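Left out: one protein chain. Kept in place: all the others.
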Amino acid sequence: MDYVGITNFKTLLVITRNEKTFHLTPVIEATINLPADMKGAHMSRISESVIEIINDERNAHNSVEELSLQVLKKLKEKHPYTNAHLSLNFDFFYETKTPVSKKKTFEVTNITVKTWVEDRKEDQIEISIEYIGNTVCPHAMENHPKKRTHIQRALGKLSARGQIEHLPSFESMVEVLRKSFSAETYSILKTDDEQSVIDCMYENPMFVEDVCRSMLAKAKEKFKDKKLDLEAIVKSLESIHKHDVIAKGSTKTYD
Amino acid sequence: MDYVGITNFKTLLVITRNEKTFHLTPVIEATINLPADMKGAHMSRISESVIEIINDERNAHNSVEELSLQVLKKLKEKHPYTNAHLSLNFDFFYETKTPVSKKKTFEVTNITVKTWVEDRKEDQIEISIEYIGNTVCPHAMENHPKKRTHIQRALGKLSARGQIEHLPSFESMVEVLRKSFSAETYSILKTDDEQSVIDCMYENPMFVEDVCRSMLAKAKEKFKDKKLDLEAIVKSLESIHKHDVIAKGSTKTYD
Amino acid sequence: MDYVGITNFKTLLVITRNEKTFHLTPVIEATINLPADMKGAHMSRISESVIEIINDERNAHNSVEELSLQVLKKLKEKHPYTNAHLSLNFDFFYETKTPVSKKKTFEVTNITVKTWVEDRKEDQIEISIEYIGNTVCPHAMENHPKKRTHIQRALGKLSARGQIEHLPSFESMVEVLRKSFSAETYSILKTDDEQSVIDCMYENPMFVEDVCRSMLAKAKEKFKDKKLDLEAIVKSLESIHKHDVIAKGSTKTYD
Partner (left out) sequence: MDYVGITNFKTLLVITRNEKTFHLTPVIEATINLPADMKGAHMSRISESVIEIINDERNAHNSVEELSLQVLKKLKEKHPYTNAHLSLNFDFFYETKTPVSKKKTFEVTNITVKTWVEDRKEDQIEISIEYIGNTVCPHAMENHPKKRTHIQRALGKLSARGQIEHLPSFESMVEVLRKSFSAETYSILKTDDEQSVIDCMYENPMFVEDVCRSMLAKAKEKFKDKKLDLEAIVKSLESIHKHDVIAKGSTKTYD
């Protein structure tokens, strides 16, 4: 068995960050490999290991990455394994200001933290953050006498994988994402803000593959002192087509 | 019980249209109301009624609307009801040509046919067709010195409900949808085609509510000899925001 | 226009309940009808109304229902309407104990709060709560010499709609849901707990329509002093079929 475990498991996760307490309900997957001599896994021990670590309100965590390692350590005490994997998916928000009117807004992104503990390897953690941005076709703009082009929403995901001490903060990864598309997106825009975002789009026309390269280049620069595998995947919801276009890159391509 | 029945039911539907035979695998829901003196419905009789009518390859159907009425008639023979409902959801394609290079393409849309048979009312059928189009913000364009604006994919659904003899053809509803957005969308576009679609978008800036009104107005005109309730719903996947904007209208609003 | 507005809008919602502060990121829809003389809605005023009320951390809310009415009141100040609608969808958790081993667990359910403010009607709010339970076929059990039957997961949703002073608490609706299926479900079960849940299932065989009736009957009894429209919908993910069976009931059926 490559792995056995629980998935679509939801429970309470209490997190403290910047002196605020957050009660999240992440979607969790926890799996272990099954030693050849065991017929079945003790599924309840897997659920228990998750619960005993992450529900504890008296001892609120401030790092999803650290508690992930604690869950897998607890799981090893309860159930023998050589390889184990944990994944937590949840929404996260950041505060920003609109570009001209400077109104405060909270923007929501989706985060997945995956952890692998394997007997003969170093523990690895991967943080993936999704961002909703846009693309602006440079080819159409270049060809058009009036510099018209097609514009559309694009979805990006940036992943950074490494040992816990090398991982970037969620906030620093969100900063990379915000600057990698033709323009940033906001939950609210007054007329002046909207014009500023539109001008930003026309001045930064980008193919889906340009956004992908931009995410990787900015992440490499920002996290240059860290040992990380990076991956970027972007999907553009074309406004002139019924289908999407997609691009994927990774640091391995560039090394 | 308002209703009891089967849902997410998939089986083979054999259809002939224009001398071609199509083997579809629609997603089906079939429900009946439960007379007060019955503890439970005979679910297998519901499945049987669907299967006996729509699987029959020797007798391929040429109208999803007619076979829907046949299924509910067969169901009444097998299981008492006063109200019954059937829904079939499937993909449908149409042939078109790209605007400049005149390349032939097949475009796919999603169709739902819903049928209601009730004791004291006329049988009613609703055809809903989804289309992937676009919106172009007129407000931003008007305000901008260079007539720049934001553009994005938009999803529309047009529904027409009435008695079977009043229903429009799938093809005629698709024609309404194709002409209701800022521009038509295609599965393939050469450079000249792309420029033509982009010019069409800039010359027809439309809010999400404009697309909605356009769908209703064009449908009212095209189907003016038929007795139909019309409904249009459009969702625009904003390129400057992480959220969508939405509009819904119906002929009742205008009558 | 029946309505125009924003959907799939996510922002920060700060709630205090039982002296705890929760930072939620609900999925929000907010729409208004469009007066006949207006070409387009001011979408940013809709977003602003939501944000100004629900982001305010200094003034954390303790009732999603009350803040919903505040949002629509604020919206009326910013944008003329006769009808408006707001919907918030978020996860919610409750604490319970496993049936035999009495281990504490947190269970997660999904809640939608919908609010309608219309010029000539009283404000109406609907709370809908989803629960993941099960069904056990009574017909197969009755027919089988060894009382064997088929068992499966079933998904239920209970909705209660009325004026704000009549609405039940989330907790009391969850209690109805927990007791309406063949057995309760838990995020963790030790061997003795599992046997207890299984016995409960075999002693309470229920069709999908029985679960539906049970939800309505228990809610009518528990909320008998309140003026509420109730609706229950249940879907059973049959273990002997590839499709689901479904039932829907409402208090109007019984009145």
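So that you can tell them apart, the chains are marked A, B and C in the order they are listed, and the count of residues begins at 1 in each.
As a working rule, contacts are C-beta pairs under 8 Å (C-beta built on N, C-alpha and C of every residue); 3 or more make two chains touch, one makes a residue touch a chain.
Owing to the predicted nature of the structure, the values given are computational and were not obtained by experimental measurement.
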item	value
Contact partner of the left-out chain, one of A:9, A:81, A:186 or A:202	A:9
Given B:38, B:69 or B:188, the one touching the chain that is not displayed	B:188
Where the unshown chain meets chain C, residue by residue	107-108, 132, 134, 139-140, 143-144, 146, 148-153, 183, 185-187, 189, 191, 194-195, 197-199, 201-202, 237-243
Touching residues (missing chain, whole complex) on chain B	9-12, 20-23, 25, 44, 47-48, 51, 55, 91-93, 104-108, 187-191, 194
Interface with the unshown chain - residue positions in chain A	1-10, 29, 31, 34, 39-41, 43, 47, 138-139, 207-210, 212-213, 235, 242-250, 253
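Note that only the chains that are shown with their structure count from here on.
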item	value
Averaged-CA centre spacing for the pair chain C and chain B, given as whole angstrom	29
Centroid distance [mean C-alpha coordinates] between chain B and chain A, Å	35
Residues within chain C bordering two or more other chains	9-10, 47
